[in-house]
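What you see is the complex with one protein chain gone and the rest in place.
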Amino acid sequence: MTTVPVVGTVALVVFAILRLTPGDPAAIIAGDSATTEQLEQIRVHLGLDKPMHVQFFLWLLQILRGDLGVSLISGVPVSGMILDRMGPTLALSTTIILFSVIVAIPLGVIAAWRQGTVLDRSVTAFSVLGFSVPVFVNGYLLILLFSISLGWLPVQGYKPLTDGFLPFFVRLILPTLALSTAYIALIARITRTSILEVMGEDYIRTARAKGLKENAVLLRHALRNAAVPIVTIIGVGIAHLIGGVVVTESVFNLPGLGRLVVEAVLARDYPVIQGLILLFSFVNILINLLVDVIYTVIDPRIRY
Amino acid sequence: MTGKVEEPLAPSAFGHLRRTLTSAPVLIALTILGIAILIALLAPFLGTGDPIAIHPGERLKRVSGAHWLGTDAFGRDVYSRVMYGARISLLVGLGAALASVTLGLFIGVIAGYFRMLDSIVMRVMDGIMAIPGILLAIALVTVSGASLMTVVVAITIPEIPRVVRLVRSVILTIRDEPYVEAAIALGTPSPALLLRHMVPNTVAPLMVQGTFVFASAMLTEAAMSFLGVGLPPEFPSWGNIMAEGRIYFQLLPGLILYAGLFLALTVLSVNVVGDAMRDALDPRMARKL
Partner (left out) sequence: MNALVLNIDGLSVQVVGRPATQRVVANVSFDVHQGETLCVVGESGSGKSVTALSIMGLLPRGNLASRGGRILVEDEDILTASENRLRALRATRMAMVFQEPMTALNPVEPVGKQIDEVLRVHRKFTRAERRETVLAMLDAVHLPNVRQIYDAYPHQLSGGQRQRIVISMALILQPKLLIADEPTTALDVTTQAQILALIRELQEKHNTAVMFITHDFGVVAEIADRIVVMHRGCVVEVGAREDILAHPREAYTRMLVSAVPSLIPRQRDAPGGEIVLDVVGLNKIYSEKRFLGSARMVAAVQEVDLTVRRSEIVGVVGESGSGKSTVARCIVRLIDPTSGAIHINGSDIAGATRRALRPLRQRFQIIFQDPYRSLNPRRRVGDSIIEGLVNFGMRRDQALTKAGALLRLVGLDPDAMPRYPHQFSGGQRQRICIARALALQPDLLVADEAVSALDVSVQAQVLALLQEIRDRTGIAVLFITHDLRVAAQICDTIVVMQKGRVVETGRAETLLTAPRQKYTRALIEAAPGRHWDFQNFRPLQPNGAGAIHNPTSRPLPAR
């Protein structure tokens, strides 16, 4: 229930930023040769003559109706642009999340299970590494290795699912690997820490006193209790993921929303920038809400 | 009745700190970091030429005696650019770290100590955190024009909420400690309460978080510059160097990879040191950070 003010704040922040743009939006639209009356007309049309808070509410209503404005450059509705370019981003994000979670959690569990051994230390080292190497450096290294040197995979580009699964999939491998390393590093490390922490709790001692085998203790008692911080980090990491997707799409030339952000920024296409920021923020908020719901399933003590 | 002072009951925290900070990986990391700082400070004296001097006749050369890391598309010496790039990247990292820690401390104390402001402050922080950091930074730079100052500010702002959360959680925990209640009972006024008893407990977590912000800021700046929406091209930051090397990647991968290597090593070292500090100072912090 605290989501509403959060959403409100996001909207406010985005609105504030975009209204802070230097230059007169009316002049930009009208061009250099416009007369003052024409500028006035456009201003009225855009609602710029009204007081700030009225503008904000009008804008909010507009957004809630799904109208994100039109691109300053192409005149195309922003929501349309988003729908067009959504495919690659969705594909990439889903693949990354699935891949990362499937790899990271067992990695973290094993590291905690074999705490102090070479295996544990390698996983920890890999975590720090994965988190430190910039996504694009990762990307280029992978391209260098797999595309240029070995020629196994195409360098860049994207093929939608409708063109066939294999071409679609093959082009997603490198981008997924490039960005997953950071996400895997994050999740594996929290998994490890959380499990180690849980293993020190009293009820683990009780489980051992009942005569359970160590792996039963770990899997049946520790894991579920360790889940809450892990699920949290997956949710919190989404923000990171989105940032990474923007960069990855650039490196691998995927025509998704991330690339759209960069294009819009370079072209100073404010409505598009605004629309994308709103979209990504809301997705972020939504996923974290989902995380909250998942909590109630994992931990019977949490009920809203 | 005389009480005899006994031996310390718990092993000294400093012993643990010392042991963690002198382990092999940490020492290596500190060395690398030291080298990076030295490079940044002494760039002009490291056999570098002018990082922005264009030599049209020397474009896209490979590694050679004259150009230790080759030249780029404008014939500029890559080695010089990478060395000078250290200055920019470290400066941005340091600036963002210091600014976010200072502002975060201030806001966090307000949120943690003044119950009535807590709700509002935290909602605003949540709002800022909802926008993916790099997007927010990009948006801020876009509206205010690209310069070193604006980029540092733009990178700092998304980092503030996490610091605020940390400080606030420390303050909330400490507020309930008996020794703080004792101080209240002894008539200690609020400012003294904060400065004497509460804020000192934030120093360690802030130091740790500061190092992580340092690393994160360097990465964010590099990513932004790489995309072309960060520092103006006249700054030879590692991100800009890599951005310029993009088109020629298949021809001369070194244009991207050398700067990338330096960046990765520096960020890695900072992260390793940050981890070590966190483990040494308080294992319980690992959960919060």
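Quick notes on this one:
A and B are the chain letters, set down in written order, and residue numbers restart from 1 in every chain.
As a convention for this text, contacts are C-beta pairs under 8 Å (C-beta built on N, C-alpha and C of every residue); 3 or more make two chains touch, one makes a residue touch a chain.
Since this is a predicted model, take the numbers as computed values, not measurements.
Only one residue in the set B:A24, B:M116 or B:L186 touches the chain that does not appear here, and it is B:L186. Screening A:K50, A:R121 or A:R208 for touch with the missing chain picks out A:R208.
Mapped onto chain B, the interface with the missing chain covers residues 1-3, 5-6, 8-10, 177-179, 181-189, 192, 196-197, 200. Interface residues of chain A with the unshown chain, by the touch rule above, are 1, 201-203, 205-213, 216, 220-221, 224-225, 298-301.
Everything below uses one rule, namely that only the chains that are shown with their structure count from here on.
Those residues of chain A that touch chain B in the complex are listed here as 2, 5-10, 12-14, 17-18, 20-22, 125, 128-129, 131-137, 140-141, 143-144, 148, 155, 193-194, 197, 229, 239-240, 242-243, 246-247, 250, 261-262, 265-266, 268, 273, 276-277, 280-281, 284-285, 288.
Those residues of chain B lying in contact with chain A across their complex are 25, 123-124, 126-136, 138-140, 142-145, 215, 219-220, 222-223, 226-229, 242, 249-250, 253, 256-257, 260-261, 263-264, 267-268, 270-272, 275, 286-287.
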